[in-house]
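A single protein chain has been omitted; all remaining protein chains appear in their positions.
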């Protein structure tokens, strides 16, 4: 989810596969986990690095829109909860980078690719958070959409990724609840608060739907990733599930879904809803979203301003190790 | 640009009930002492009574993948050997 449009390597039929590839695919079909250092097709490894890396980047860039309100949280408790939540995003990024590192890429390499624009992060984090109600909307909708994709990913075929997702899901479920709790307070609050809540909902509804990626018919890389069990559901399946679950939650809040075409379809047993504006989506991915430049600049700047800190600590560790070694020699 | 990336460490934590240390994940740190402090912040949130081991990832020697059959099959019936590092929370799948 935090990984949109991950390019996957080509798809082969069982007959066209080499014996290793076939044995590998059969292990995945049996539901076995693939662990680091085990044989895997190069395409599997590369696709996973792209996907896990993009997911990790989304977590740390995802700190920024909510981090934007940490210093303006309205009560001590809200401040603590929001800070704990945004801190969790850093933790999630860390778990995911660690999972990617088992595939033979370093965190610094991935960071460089984020900073250079060679790797992407989820489009959703390029939207601004303008009022406190956005903290509710982001938790409720963005974390809600993310969890829809992350829950099945706990069963993904790559062991370290699966374990990272399990830990992340455990934390994310509290995230969505805290967002919804903020929305409830706002929706039941003063007229100004209700207005803020509806406005936040209006602004985040379609960007949240975009989080699942383009429609299946335009999604060229799905088949191979699904065969490898690194993508568990199609984009449209998850989007539908999200809409079906979110609409009643919005009704409970007394908020109006900003989609006049939204209808319950008795025959399908699902809501019919309007597609988001995919042109906007592709523009945001390309770098033309409302906050692309600020987000990337914030990450680059944190990294650059932190260089002396990281280097200073490395230098001390080397000196301390040398001193210990010298002391050992002297003692002998 | 940093001249050198901090090394990666594998983190093992003992819970509060006299259990063995278990692998919980990894992180970066310039040396072992800082790896322990970072592990405290990242993986335990400083809950008391836990013990932390840190091991440079580069120092881990793993069995060769091809050994997997003979090495692990006899242990199949011994549940305590299964490396399930993480609890799956009951509320997974719920909001």
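Order as written gives the chain letters A and B; numbering starts at 1 within each chain.
Here is the rule we use: a residue touches a chain if its C-beta (ideal position, glycine included) is under 8 Å from a C-beta of that chain, and two chains touch if they have at least 3 such contacts.
Convention: contacts and distances are computed from a predicted model.
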item	value
Candidate names "2-oxoglutarate ferredoxin oxidoreductase subunit beta", "Ring-1,2-phenylacetyl-CoA epoxidase subunit PaaC", "3-hydroxyacyl-CoA dehydrogenase family protein" or "Peptide ABC transporter permease"; UniProt protein name, chain not shown	"Ring-1,2-phenylacetyl-CoA epoxidase subunit PaaC"
Which displayed chains the hidden chain touches across the whole complex	A, B
Option from A:39, A:252, A:278 or A:308 whose C-beta touches the chain left out	A:308
Contact footprint on subunit B, counting only the chain that is left out	6, 13-17, 19, 22, 24, 27-30, 33-34, 37-38, 40-48, 50, 85-87
Subunit A residues touching the omitted chain (full complex)	60, 63-64, 67, 70-81, 83-84, 86-88, 90-91, 93-94, 97, 132, 170-171, 174, 182, 185, 189-190, 192-193, 298, 301-303, 305-317, 319
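Note that only the chains that are shown with their structure count from here on.
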item	value
Distance between the centres, which are taken as Cα means, of subunit B and subunit A, whole angstrom	23
For the subunit B and subunit A complex, residues of the former touching the latter	1-6, 8, 25-28, 30-31, 34, 42, 62, 65, 85-89, 91-95
Subunit B-facing residues of subunit A, complex	35, 37-39, 91, 94-95, 98, 101, 106-108, 144, 147, 151, 154, 163-164, 166-167, 169-170, 173, 176-177, 180, 245, 304, 307, 310-311, 313-314, 316-317, 320-321
